[in-house]
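Attaching a single structure in structure tokens format; questions to follow.
Below is a slice of the complex: some chains, not all, each in place.
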């Protein structure tokens, strides 16, 4: 019977109080610059989409090159370019024609900024808000501003939840030495879930003929296949520690097997970014098909049957 | 995944066009189809997209034709023989080349259609600049019709002026165009009215050039991989063409509207 089940019924996923048609979620910073792109991704079949992170003031970001593919993955230092809160609120004022839930991504350098973005986002039709505390290459934010401590997470969560009732996801760094403390802080601070992981960094690649780092900013974060083991490991550890917290496992998912791998590690949603480079924008449909095919071949009728399956019993 | 890092390549030759522009021949063996572009990197400065204006597969060279508009383009246009520039690409969805065509370009848009003009030397080629000092590639394409706004060279007026007439007379299969978006919008409407297909090469601010960053979005398409060449009918149906594009920060910048 299972073998004829439709893709949607196989992949249906409950997350932040919504039912997604697929666990595959566009990760923040990839394509999420305009509503028209979100709309296209929704039509292709993304389970949900995350917008590119928004700060109060507009940011031009780092000079180019900002995104490069180097073989084992991509390295990027976009530097949180974004049009600022005001323009973002105009862009995302009406999300009714985006076919899937939209996640707002919120960044700030200090308390007032977090509060301001959270308050404005609260009025938009975002299904959830994601807070990256983990960017390895933007001064003032994430790791470079030591937002990746349990104290900072508690503070940010308390500010943000003072402004909005939307479900909050903390986006944690890869290979974090203090991951369990960050998860505890997220949990205590009332986060609805965890996104694991951001790019790993700081990373640098040098063009030896130019005698210069390739990236305009010098350092950046690594995504894609190189990152997958760190995403799987973080997802596994978080799920082991806090099984009640849904996880958007993110990092290096390039095909259906990778997505199932993160779900077996304990993820509920599966974030994808770099896959768009290798598999095209249709990745959200193609990889969903691959997942469904594996599930049919293995007589799985629902992702809940295999979620966390890799955990030692 | 592919390794797609910029490679430092030597400038082999340099041709200047007045004070405004230069063509650079660069050692960079690659596969190329007309309409594609590369990313040119000046280490420590910036990296921007430029059309390949000529491809010599035997010599393993490409040519860029660069107009000085700001610091990056000026830096590239100033490179001299022996200097090196970082190149990655080619990228983008090319023109679909058909011999029965008309080619219309404005300003440095000429760079993008030059390989088509070489491929189809008998097709009418219309090219416009503000004035005679800006004219490029005239030696390479002696038969192209040059238009200047001030009449200082060629015919006075816009390259789009004779287009309706040419379309009516020749009924070509397709019009190729690259240039200022107001000009291309005009081409698109002329094509629409004449019932001729148009292929339009767009420019948007680009960062990744590989379809990932969302910087070059228009109407939900990515100019870097879904374009830069689009069907004119498709563009007329959307709302961003000749209307707006994202700047570096991702803010919409509204274009001068076509008159």
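The letters A and B name the chains in turn, as written, and every chain counts its residues from 1.
One rule holds in what follows: contacts are C-beta pairs under 8 Å (C-beta built on N, C-alpha and C of every residue); 3 or more make two chains touch, one makes a residue touch a chain.
Since the model is a prediction, treat every value here as computed from it, not as a measurement.
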### Message
Could you tell me the overall stoichiometry of this complex, given each chain kind is only shown once?
### Response
A x2, B x2
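Simple rule for what comes next: only the chains that are shown with their structure count from here on.
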### Task
Measure off the straight-line distance from the CA centroid of subunit A to the CA centroid of subunit B, and report it in whole Å.
36
### Query
Which part of subunit B faces subunit A closely enough to touch in the complex?
1-8, 39, 41, 43-48, 84, 86, 88, 207-208, 210-215, 217-222, 240, 246, 248-252
## Note on the structure
The answer for subunit A against subunit B in the complex is residues 29-34, 36-37, 39-40, 52, 58-61, 63-74, 76, 78, 81-84, 87, 91, 205, 207, 209-212, 214, 216, 224-225, 254, 273-274, 276-278, 280-281
